[in-house]
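Shown here: the complex without one of its protein chains, the others still in place.
What follows is chain A.
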Amino acid sequence: MSGVLVLLEHRGGAYNRMSWEALAAGQEMAKAAGQPLTAAIAGHELEPLGSELAGKKLDKGYRVEHALLKDYTADGYVLAIEQLIKKLEPSFVVLPHTYQVRDFAPRLATRFGQVLLADLVGLRKDGDSFVFIRQLFQGKLNADYRHNGPVAGSAPCFLSVQAGAFRADSLEAGSASVEIFSPQLDAGAIRNKPQPPFREAAQTVDLGSASIIVSVGRGIKEQDNLPMVEELAQALGGELAASRPICDNGWLPMERQVGSSGQTVSPKLYLAIGISGAIQHLVGMKGSKTVVAINKDENAPIFEVADYGIVGDLFEVVPALTEAVKKARGA
């Protein structure tokens, strides 16, 4: 039992960018552990994706091909990848922390008597093993985890890496052979019948191209308080956005949500008001050039990524700021 296996994700004939980040993590681990690196994709008719994979630095690639893997299902993926893992017997299985991985990887790990060490933000070699870093309490604390080693036979350590934790641009190029692996699958074993993905409605707000975004979170407490933040956004000539709970409550439409389940933004200025800064939110706004945070909790994770911060009651700071901006603009 040896080696690092990275499972890459794709949709519509293209790799998910987070797949390359996971592969970068895999390259780092394989190098540190002195073990071979293998990467795999699962689906149907994957030739172009296989060719692209062959151009990366790895020891071997696999196309897990089966007509029943054409559309993603947890049952199909678990059955197919379980067979690949049994053949390869890797020490580590690395995945991108996508919604799809969250759907099937815990089930896959259970088949091996393992758990998934989910959404890692970092890792380091420590003696003969690795220390894996993830966040707790919505990003308020970090935690170091260690894998206790295989329990019996070929049981790898399963890991998923959070968006942005490893750099896809650090990925090393190379030349690898990509082999087809044909799993044994039975249509009766796939219980879920997925329909084609769809979008609810045409997006009318393009936060992605906004240069100033004023984003509001749970700290706003009530929908009736939103106009206060809206006025600040107007004074700055920016777009109003929000973290997930605000849209969950229906206070703002989902299309104004920034985060891993919403839009990814990269404005010149991102003003985070009453937003604690859970990783799911940070993932969506980390491309912002300048980040300003207003929050009464000085330990809120948002201050870890903010350039400027005001620790204070947003109900006092925001109206004062709106006035100051209006005055500056009028001058």
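What we mean here is this: contacts are C-beta pairs under 8 Å (C-beta built on N, C-alpha and C of every residue); 3 or more make two chains touch, one makes a residue touch a chain; residues count from 1.
Simple rule for what comes next: contacts and distances are computed from a predicted model.
Undergrad: If you look up the hidden chain in UniProt, what protein name do you find among "Cytochrome ubiquinol oxidase subunit I", "TldD/PmbA family protein", "Electron transfer flavoprotein subunit beta" or "Ferredoxin"?
TA: The missing chain's protein name, per its UniProt entry, is "Electron transfer flavoprotein subunit beta".
Undergrad: Of A:2, A:110 or A:170, which one is in contact with the hidden chain?
TA: In the full complex, the listed residue that touches the missing chain is A:110.
Undergrad: May I ask which residue of A:54, A:185, A:212 or A:228 touches the chain that does not appear here?
TA: The single option touching the absent chain is A:212.
Undergrad: Contact with the hidden chain only, please: which chain A residues?
TA: 74-75, 98-100, 102-107, 109-111, 113-119, 131, 134-148, 151-152, 155, 157, 191-200, 203, 211-212, 218, 236, 244-245, 247-250, 254-255, 260-264, 268-269, 276, 289-293, 297, 299, 301, 303-313, 316-317, 319-321, 323-325, 327-329
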